[in-house]
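The next block holds one structure in the form of structure tokens; read it before the comments.
With one protein chain removed, the remaining protein chains of the complex are shown where they sit.
Labels A, B and C are assigned to the chains in the order they are written; within every chain, residues are numbered from 1.
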Amino acid sequence: MVLPFASSPSPSSPHTPAAARCGQPHGIRQATPGHDAPLPHKQIGIGIIGCGRIGRLHAHNISRHVSKARLVGLADPFIEKGDMEWVRELGSPLTYTDYRDLLAHPDVDAVFICSPTTTHAEYLIEAATLGKHVFCEKPIDLRIERTEEALTVAREAGIVLQVGFNRRFDPSFANVRERCKAGEIGQIDIIKITSRDPEPPPIMYIEQSGGIFVDMSIHDIDMCRYIAGSEVTAVQAAGSVRADAAIGEAGDVDTAVLMLFFENGAMAVIDNSRQACYGYDQRIEVFGRLGMLRAENDTPTRVESFTGAGWQADKPHWYFPQRFERAFVREVEAFVDSVERRAAPMVGGEDGLAALLIAQAANQALRLQRRVVIDEIMEQKAA
Amino acid sequence: MVLPFASSPSPSSPHTPAAARCGQPHGIRQATPGHDAPLPHKQIGIGIIGCGRIGRLHAHNISRHVSKARLVGLADPFIEKGDMEWVRELGSPLTYTDYRDLLAHPDVDAVFICSPTTTHAEYLIEAATLGKHVFCEKPIDLRIERTEEALTVAREAGIVLQVGFNRRFDPSFANVRERCKAGEIGQIDIIKITSRDPEPPPIMYIEQSGGIFVDMSIHDIDMCRYIAGSEVTAVQAAGSVRADAAIGEAGDVDTAVLMLFFENGAMAVIDNSRQACYGYDQRIEVFGRLGMLRAENDTPTRVESFTGAGWQADKPHWYFPQRFERAFVREVEAFVDSVERRAAPMVGGEDGLAALLIAQAANQALRLQRRVVIDEIMEQKAA
Amino acid sequence: MVLPFASSPSPSSPHTPAAARCGQPHGIRQATPGHDAPLPHKQIGIGIIGCGRIGRLHAHNISRHVSKARLVGLADPFIEKGDMEWVRELGSPLTYTDYRDLLAHPDVDAVFICSPTTTHAEYLIEAATLGKHVFCEKPIDLRIERTEEALTVAREAGIVLQVGFNRRFDPSFANVRERCKAGEIGQIDIIKITSRDPEPPPIMYIEQSGGIFVDMSIHDIDMCRYIAGSEVTAVQAAGSVRADAAIGEAGDVDTAVLMLFFENGAMAVIDNSRQACYGYDQRIEVFGRLGMLRAENDTPTRVESFTGAGWQADKPHWYFPQRFERAFVREVEAFVDSVERRAAPMVGGEDGLAALLIAQAANQALRLQRRVVIDEIMEQKAA
Partner (left out) sequence: MVLPFASSPSPSSPHTPAAARCGQPHGIRQATPGHDAPLPHKQIGIGIIGCGRIGRLHAHNISRHVSKARLVGLADPFIEKGDMEWVRELGSPLTYTDYRDLLAHPDVDAVFICSPTTTHAEYLIEAATLGKHVFCEKPIDLRIERTEEALTVAREAGIVLQVGFNRRFDPSFANVRERCKAGEIGQIDIIKITSRDPEPPPIMYIEQSGGIFVDMSIHDIDMCRYIAGSEVTAVQAAGSVRADAAIGEAGDVDTAVLMLFFENGAMAVIDNSRQACYGYDQRIEVFGRLGMLRAENDTPTRVESFTGAGWQADKPHWYFPQRFERAFVREVEAFVDSVERRAAPMVGGEDGLAALLIAQAANQALRLQRRVVIDEIMEQKAA
């Protein structure tokens, strides 16, 4: 079907409203200039620090899918040693081995910190000091004090600081949150999150990760806070080594159950595994007085087969680049939008800190085999 | 979770293979230069003729999502009379009121013909004569002879000609076709396609559309041919006016059932409606000796609710820009790939002609209330 | 959990209403004497003629699951030659080799005719003449005239005559019908029924069956009439031999598509196969102006698995005794209820005749490859 030319005279046809949709084939609301935001005089210039998997993913999204942003440059100590084809595919942005050179570039309005966790706080502080806005992958730091220090610098510098809790931008999870907030299921009683990776990361990675709660559950902790609309007061935790003995030898668990208790009386249960053989299992269920909402996994296709072997359909998407493909684009759009409007980000540094505190309380609850109150963690720090 | 820097020395980690995936966050296979295709010396330059809904959609995809293509210019008689913001968002390609100027531009390697159907054949012939490759929205023409004429010119010019049967590129439909072709369900006995629009087009559009079979069912006819892997020999048809009396007054039906009979003995049943109040209903079911495959509708989210009112989930996507979002990108990628390799397109002019013949046979079957053999149509033309 | 004794003094507890439900563990509404029907002075006495698969199934249901009926006796020429254990399990009802002896028994108020089709009309007429109510398996006869003759006798005898269209009593199908009747989806435009058997019957059976339309589609024809709430005016048909060449040699097809056109403008499409390797596939979809209703297959369990091979669930129930287990009980209950109240059955002899006419029109439509109007069949008979 081909509808009439651009401005041919049938503006009041039933198809006109739909025509407006075609500008958004990704189903993602984009603030159209002239529509609900002032026309940007220029795109937001962005630099990426750290060009591993997640850095490249952001670079791709910024250069391809976020019209209000421009990828200015990339910084990574090893960037010149590898194949540069992927850089050319991004339209050949500038490349640096020293992130300070990137930070210094006048076109860089904001940076994405995608380097190893141990460097996050340092780079964040340097960027903030230079007045650059920051999108920081989680966690900001494994230490609470250092995280607070970075937040203080960012606050004083007046920059926009967004933390990489990408799942808040998943269409299904965001939908659950919105409907909970709108009261569709009334008072929230129990939140349940299942979050399982398809395969464990390298042991070297595990060793520096801060443990399963800080590395993996932290996303789920943030999501529970987001959905509950309330603060966590206490946690209980359990964990064991089921998938890979080497993870146990590295001092971590690979299977965990975490309970969160909220100020408003809601409870949350998170179950994690480092390895689900059927793929990336990311589900949420929220039970309230007026009903239950749940987000099931997304799948590559909607094809079903019926054979002698039964009724079959796709596994969930294999891992986060597939499952959270849209969420990754949407979180960048939200960040760029906040930068443009100098507005508070949808997920800020305080959210990162809150989730870190809870994750560390979980570490303690696992060790002590009892309920740990968040205030204890605060006091320990003070002591 | 943040993995190590770009080329930090842990290349053999379990995460390395996944790292390769992050270059393709859209889940769409992109032939990466240096990987499975030679590096393009230049991008394919593309011009769009006709800037209504579908023309703009292609323009957006070419400029944003198809790295091997470049949007050179747009042609539309009314282009300068409208708001030009959408053109600026595309990176300000050249604009022309006369498509001939676009065709003449040396950077234009290929054109997308998205103008009203009555102009398709003419523009196609002109473009082919100039050696420009053509992506033509369906149908090429409502008349079989004119379609054949255009195909002859294209063939003699040696251009790549692809027809806009976008559904072949839908991940779910493509998956069904591949699995049928691979023999997963054995001999195919019955193909069933349900294809319903959320709302009818304007009556003015209906009047020039060639009727529901040529305008709407033609997509489903092509899909049946594609899945059956065989040619249609005869058709039966039924239709009625159920949704909008004005459609009947315009000489068309809005509800139809079409049966196709294939050389290999398979049968297909297509049911169409111009208006399904719950959205764009696009489903396929293929029944074979060894099982059944079906593609259900896709939905905006995977959220389910359980309340006093029952279990509830999303409606299907509202219309084609949402449902076939990926298919539209993939069909452009496939076209660009064919152009680059000077290879036969995945869906060529002959496929457009075959579907048109069947749709016209359906018109006749509806009028005569009997089975019509495709050869009859060929003979009528010859006579 | 154990609630208080029978009449312990907490009658107004929230659980009291639910307590009433426990008398109906089958989820089937049973008219409780003293509640909405007069107390039966005696149970309805029932005899079964023909003790093959379906006769035994009815015998089991009558003796076990229908409290208002009593199984008096069984008649089958071969009954004494087989293992009698199944008779003992039914509580040892009387057994006869001659059905006339059963009919003559004074306790027999009603008979179930489950013998081969060729005997149905004869037994029905004899039973009616003796004033016995009749539940007759479909079809009453393969010939229209003979069917009409039997109906006339039944009508003049004033008996209740119910035909074995068991699917009207399936909870899912009945639910679709009720909701359509209540107007939930507005004007009905397209009814689609998929009806596939897991395996073909013996060729000997095929040869005497009257063909796929009369033997198999007749159930679906009845369901379409029931849902449409309108009479069929014309049919189109297509068929082929895909599953078993021997069926073709027996003069029948094993794969068929049937279109029905209704007085109220609705259309129906039925697709049948004698063999679906994944089990008994019985689905209905009804598309109307205000929405769509569909009944998916039922499955033995609701268990799903997620493994490396994907998502998996049960196949549909294997065949009719499983899938229509409840429907078979409910049709007997409805019959007994009609007999008790001397009321018109929910599916009467005229419904059997109407479906037979349509099935025979389908035979003709298949042979002539054109639309056949039901009046033609009536006229042929008259001529």
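Everything that follows uses one rule, which is that contacts are C-beta pairs under 8 Å (C-beta built on N, C-alpha and C of every residue); 3 or more make two chains touch, one makes a residue touch a chain.
Since the model is a prediction, treat every value here as computed from it, not as a measurement.
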Of C:54, C:124, C:193 or C:336, the residue in touch with the unshown chain: C:54
Missing-chain contact, candidates C:106, C:202 or C:251, resolves to C:202
Looking at A:202, A:229 or A:291, which makes contact with the chain not pictured? A:291
Give me the subunit C residues in contact with the hidden chain, please. 1-8, 10, 13-15, 18-19, 21-27, 32-34, 50-57, 60-61, 64-65, 67, 76-79, 81-83, 85-86, 89, 114-117, 120, 137-138, 171-172, 175-176, 179, 184-185, 199-202, 204-205, 209, 215-216, 290-298, 300-308, 317-319, 321-322, 325, 328-329
Of the residues in subunit B, which ones touch the absent chain? 276-278, 281, 299, 306-316
For subunit A, the residues touching the chain missing from this view: 187, 189-190, 192, 194, 196, 236, 238, 240, 242-243, 255, 257, 259, 261, 265, 267, 269, 271, 273, 275-278, 281, 287, 289-292, 369-371
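Quick note on the criterion: only the chains that are shown with their structure count from here on.
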Averaging over Cα atoms per chain, report the distance between subunit B and subunit C in Å. 44
Distance between the centres, which are taken as Cα means, of subunit C and subunit A, whole angstrom: 56
Measure off the straight-line distance from the CA centroid of subunit A to the CA centroid of subunit B, and report it in whole Å. 34
Mind pulling the subunit B residues that touch 2 or more other chains? 290-292
